[in-house]
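Of the protein chains in this complex, all but one are displayed in their positions.
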Amino acid sequence: MKEFVQRLIEDKVGLSGFIGMLIVIIIAVFAPVIAPYGPEKMFTEHTLEAPSSQFLFGTDEFGRDIFSRIVFGAQVSLKVGLIAVGIGALAGLFFGVISGYFQGKIDQIIMRVMDVFFAFPDILLALTIIAVLGPNLRNTMIAIGIVFTPVFTRLVRSAVMSVKENEYLTSAVAIGVHPVKIIIRHITPNIMAPFIVQVTLALSGAILTEAALSFLGLGVQPPNPSWGVMLNASRTYMEFAPWTILFPVGAIVFTIFCFNLLGDSLRDILDPKLKQ
Amino acid sequence: MNDSTYVLEVNHLKKYFPIKGGVFKRTVGHVKAVDDISFKVKETETLSLVGESGCGKSTTGRTIMRLYEATDGEVILNGENIMELPKNKFRSLRRNIQMIFQDPFSSLNPRMKVRDLLLEPIMTHKLAGRKEALRMVEEMIETVGLSKEQLNRYPHEFSGGQRQRISIARALILKPKVVILDESVSALDVSIQSQILNLLIKLQKEFDLTYIFISHDLNVVKHLSDRVGVMYLGQMMELAETDVLYENPMHPYTQALLSAIPSLDVDEKKERIILQGDVPDPSDPPSGCPFRLRCPMAFDHCAKEKPSFLEKEEGHWVACHLFDERFEHQREKQQQPETVN
Amino acid sequence: SNDEGNNADAESDGDSSVEQVLKIANDQEPAGLDPHKTPAHSSVRIYSQVYSGLVQFDENMEVQGDLAKDWEQPDESTYIFNLREGVTFHNGNEMTAEDVKYSFERIMAEETASHIASYFSNVESIEVLGDYQVQFNLKSADATFLSNLTNASAAVVDQTVVEENEDLQQVAVGTGPFKFVEWVPDNKVVLEKNEDYYNEDLPKLSKVEYYTMKDESARLSAIRTGEVDLTTLTAKSSSLLENQDNLTVKDYQSLEYSYVGFNVDVEPLNDAKVRQALSLATNRESIADIVWNGDAVVSGPVAPSMGDWSIDVKEHELYSNNLDKAKQLLEEAGYADGFDITITTASTYADMVDTAQILKQQWAEIGVNADIEQVEWGAYIDTWLNTSADVLIGRNGSGTDPDRALSYFFHTEGSANVWNYSNTNFDELVEKGKVTTDKEKRKEIYTEAQELLLEDSPNLFLVSPMKYVAVSNSVEGFTPYPHDGEDILEVTKK
Amino acid sequence: MYAYILRRLFMLIPVLFGVSVVIFFALRVIPGDVAITILGTDATPEALAQLRKEFGLNLPIYEQYLSWIGGVLTGDFGESMRTGKEVLPDILNRFALTFELTLFAAIISWIIAIPLGIIAGLKRNSKTDFSVRIVSLLGVSVPNFALATVLILVLALWFSYSPPVGYVGFFEDPITNLQILFLPSFVLGTSMAGAVMRMTRSSILEILRQDFIRTIRAKGARERVVIFNHALRNAMIPILTIIGMQIGVLLGGTVIIEQIFSLPGLGQLVLTGINQRDFTVVQGSVLFIAFVFVVINLIVDLLYSYLDPRITYK
Partner (left out) sequence: MSTVLDIENLSIDVKTKKQNFNIIKGIDLKIGKKMKYGIVGESGSGKSLTSLAIMNLLPDVLNISEGSITLKTENEKDLTALTKRQMQHVRGNEISMIFQEPMTALDPLYTIEHQLLEVLRFHTKLSKKEMRDLGLEMLEKVGISRGKEIFKSYPHQLSGGMRQRVMIAMALICKPKLLIADEPTTALDVTIQAQILDLMNDLSETNDTSILMITHDLGVILETCERVAVMYAGQVVEETTVRELFKNPKHPYTQGLLESIKTLGDRGKSLYSIPGNVPTPPQYQEMGCRFATRCPYAMDICKTKEPDMIEVEHDHKSKCWLHVEEDAVHE
């Protein structure tokens, strides 16, 4: 762990990604403090105003302060990211570990089911799930979570299978450790490296997918200040009010970029093969 | 002989790994990794298994440990056939038979502290309360020549030799009767290897351990074992007391193997038997005697029949037609093996 | 624009050096081509060019003949139509009284499941009097009959074509000005001039191509660069094109209005005072400004573009956005502290979503906390149909006759009265209105009905938007009307 | 090898069966049906019931499923509920577009990504490497729909350019077809490029660390030989994985781009189908996409064995 922090600090790229991510998190957590106005507060006299000292990033068609919405949007995006990825990652961890550890029939069954979901293109699967559940924030998170499950399952499964190659696992079996404890104590901690990398990458994927769904009018719904929603709504105005699109896009790009930076360098840091 | 002197008996042990193939991944053949092996191990003795890579040494060890389920045969530990026990029941018996692995780098969970690594076996078998367990851990770590302070470290902070000591401590803390050592010193440098070997010998005396020592290093085997079994292609070729085997190897394979060891004596130039060819593919072994294709003394019958494993002299078993009464004449007829300086 | 040449009709009424091909970009794909079965506007705009009906509206929304040269009314409930002679379907078959009879019987037949079946539920029987004469016998006098006949879906179709194809979703053989050439799904529909159109001067175009371009920015870019000649626009983008010198934006008042529908069976919306309070809390101008760029007029249940039929709601008390009054009404109803409610709307339509957002903000001022729930179109219709939302935002077409706007949506038995609204006075009024043929009297009845409806507020009627069409300057003779926003009969290209 | 292909195709069956079940029942759970979306606010209970009967929606669900899947098994995907058109020809038509789009996007991404990835890998930790990494990450970070929207606007406003309207197939009019597909392919391609670039870089790095590279150098090979004959060829294997995955994902993931650029592709078909509750269309398309996806995976696996003699499928 210490070594890990050390390496992260030394890796400037990863560190800047990490700091960027922290910034987004801080903005999200302290949104009510940072944002000058509520995210849904409309100043109907000030629709589509350019950035000014009163409205840092300008206003949208309802006269809402774009800055405030972006700040609150960070909450939505992070929430979607964290919960959706949380769902996918935990489900993937669960199924992947079982699949990879026990192999045999149960593995076959789990993997065939995952294949089924994997065979659906991501967006279409998310679309279908949302159509079933109804478009809103919660269901978007569930849908993205389900979409990510097969990816995580596969990743975890193959990580588990490679951990199983290690003699420390055989050694635990030889000692007589119960399979459940083997999974908890020996397998799970040792697959964390690729898992965490995948989590950071999936986080950015989730935020992007949310934006894409909102863009299609599914997913998070206005007046919820999701960046995807803002982006979708502002497309019509971007010509004469470019700030309405510029800032949401900027926010998305910045966040995804930071997550990717972090994920990318975590991959380098955590990958023992790349050490030296 | 009195049965009670044997802690472990292996009878007709077989382990076949299926080869999958065909359209529906059905089993189309088998790798006969261990093919009908029998031996008995006396209490507190060291029995070594030697042989070339892929001959089934590890598989034998792992099957005895039930890390692989045996295809056939029985393993009798303390009078009980452990192959027949249900898995759950056997789990608690595992403390009696332990294994130490080859690779000091991958045989310890990198994310556990040494203390937890050593505590785990005790806790798993509920041998003691936590306090008592900690005391046992501290005692054990010192027994293997490390210090209490090092308990707080992670495996990667240790050298290969030290790690192997930790592995040993982890296996021995359960006070097992039988310990299977699978190439436990092969990965170590000479100077470290001697340290570990000394430790193993010391611990064997101290705890009255029985060792099954798996290795391909004939020098190390010679140093450590009471008896040695030579394996080839999943079968036992020869089994004898160490001195007998090294001085008077019967099987042509054993002879070749022993002659191939680089000598360490400047003045002695020994005659080497250079075997031709490679070890055959265990999924497609030759008919009859598995060694016949490389055997300098093979004759026609070797292809026809698999030689049986016979006790030629007291405690000296060999599987070779040359030692079959029917073919004794072949032995005389054969020239001295082709020699190279 | 580069396009494959048109050989069918090189010389045309327009500038003969210019190919008379009109390219239109639409936001939606036609849902099917069967005029009797497909109410979607995206389909209507196409099949209305291919089919003709008995009668049609002129620009002043007066009924005039189409396939019928003229008609007579021996009594209040009988209509005899004299058909034009020599009109042929695009497949060469002559259109006769039999076809008219067949077409309307098809509409009325239950298994057709026609969306306009209810328009003609009053028809008792249809008689063929001669090749070119057909008689409709109504059950009772019906003031809406003629205007219902102008509906594009009341098209005359060819029986043989129906029988060949089982239905008319994929084919279109009518008597209209344009012939159907092909429909490439999610891409385009191509029509070409009907050389045998009964009006020899028309149409002037030789070919019309409708392209489906769902993305507004793509349509904008295409009209800007001249890739298409004509496109519908939202209010928001219309202003973007104002300064564009190669095109003109034409607008017209639509026959639609946006509304808030209440389930009047559930608390607290079962209390008219609550609904009135919400009406008072609603600032309709603000909705017009923000959602419709200021180009929408405040509307009652009958859209203002219906002219005389609609009442002037501007001055209505419930439209005064009087928050104090609203709060007082809430208090009287026992909701002094307001209440929580969920507004359901269709995510498919940005204007509905925007409207919901504004309402949420406006209603909050009288203590009504609204959550917005968006569902996509299929689920929305389902919600609407089953009244499974308490508050629903939507848009209605008020039709071409006030009967549709009032009876259809608010009569206790009205097919589209999903609100559980029932008021016997209102029912009587609209029933009477339907059979009153005297226009003045009829107007009075409907005025009263509208007043009543406003008072009861089962729905809050918001605004009637403008519609916008961007037309390239190379297009001449294009004038959109409320009842027909995309009439291209007289259009030429230069 | 053939046995392997056969087995893989055989294994397709449970997956496709699963897909068919999932999509079929998911659709029935969605509120609303095609009758409702056809009639819209003109819906009357009678008309609805009539339409539902016409589409067989009144039958028990399992019967509906059996009759649909029975048809599919005999190659009859049914007719669109909405338009009455046969589903399968429509799917194939649109697949041609989506596939072309995907392919162009992939090619564009390779052209951008692979050379840059190689350079970055070879000059690890240099400024070039750093910039390539940043650019590739940026490529991944910009949502492609945002890029598409901005591109369309900028091209129309500043260059008075917009792609020709109305899609024409490649074989009808290749030039117009390419003009139409260039922009969307470019947008998709750039967003794919980031991942490919990353993968190229890291697999080049990985390969250069291998022992055999040292052997080749020890034989006296020039750097060019080392990189192009040996490192790159070995690195192609993991790159292939990601390319295969992306092509698979794109096949259904072009929805947004198809919508923005008004392309009548498979994604549009499904999206419209879902919105209109055109069950037969959605079921058919999803099943088809899943089929293609699995087949592409199979092809990628076969390509592996072509590239890598160690992998043999028996």
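We just call them A, B, C and D in the order they show up, numbering each chain from 1.
Methods note: a residue touches a chain if its C-beta (ideal position, glycine included) is under 8 Å from a C-beta of that chain, and two chains touch if they have at least 3 such contacts.
All figures in this text were calculated on a predicted structure; none of them were measured in a lab.
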Open item on the list: Among B:E9, B:E52 or B:E138, which one touches the chain that has been omitted from the display?
Closed with: B:E52
TODO: Would you mind spotting which of B:I82, B:V144, B:I168 or B:I192 touches the chain that isn't drawn?
DONE: B:I192
Open item on the list: Of the residues B:G56, B:G73 or B:G161, I need the one that contacts the missing chain.
Closed with: B:G161
- [ ] Could you please point out the chain B residues that touch the chain left off the display?
- [x] 52-53, 159, 161-162, 189-195, 197-198, 201, 216, 218-220, 222-225, 242, 256-257, 259-264, 266, 272, 274-276, 278-279, 340
Task: Interface with the unshown chain - residue positions in chain D - done: 210-212, 214-223, 225, 230, 233-234, 307-310
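As a convention for this text, only the chains that are shown with their structure count from here on.
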TODO: Could you work out which chain's C-alpha centre is the most distant one from the centre of chain D?
DONE: B
Open item on the list: Top contact pair of chains, counted by C-beta pairs?
Closed with: C-D
Task: Closest chain to global C-alpha mean, per-chain Cα centroids - done: D
- [ ] State, to the nearest whole Å, the distance from the C-alpha centre of chain B to the C-alpha centre of chain C.
- [x] 88
TODO: Could you grab the centroid distance between chain A and chain D? Build each centroid from C-alpha atoms only and quote it in angstrom.
DONE: 22
Task: Where chain C and chain D are represented by their mean Cα positions, the distance between them in whole Å - done: 39
Task: chain C residues counted as touching two or more neighbouring chains - done: 217, 348, 375-376, 378-379
TODO: Specify, in ascending order, the residues of chain A that touch 2 or more different other chains.
DONE: 131, 134, 235, 239
Open item on the list: Using the touch definition from the top, list the residues of chain B that touch chain A in their complex.
Closed with: 62, 65, 67, 91-92, 94-95, 98-99, 101-103, 106-112, 120-121, 124-125, 167, 170-171, 174
Open item on the list: Going by the contact rule set out above, which residues of chain D touch chain C in the complex?
Closed with: 30-33, 35-44, 46-48, 50-51, 54, 82-85, 90, 94, 149, 152-153, 155-157, 160-167, 259-265, 268-269, 272, 274-277
- [ ] Could you pull out which chain D residues touch chain A in their complex?
- [x] 14-16, 18-19, 22-23, 26-27, 29-31, 130, 133, 137-138, 140-143, 145-146, 149-150, 153, 157, 198, 202, 205-206, 209, 248-253, 255-256, 259, 267, 270-271, 274, 282, 286, 289-290, 293-294
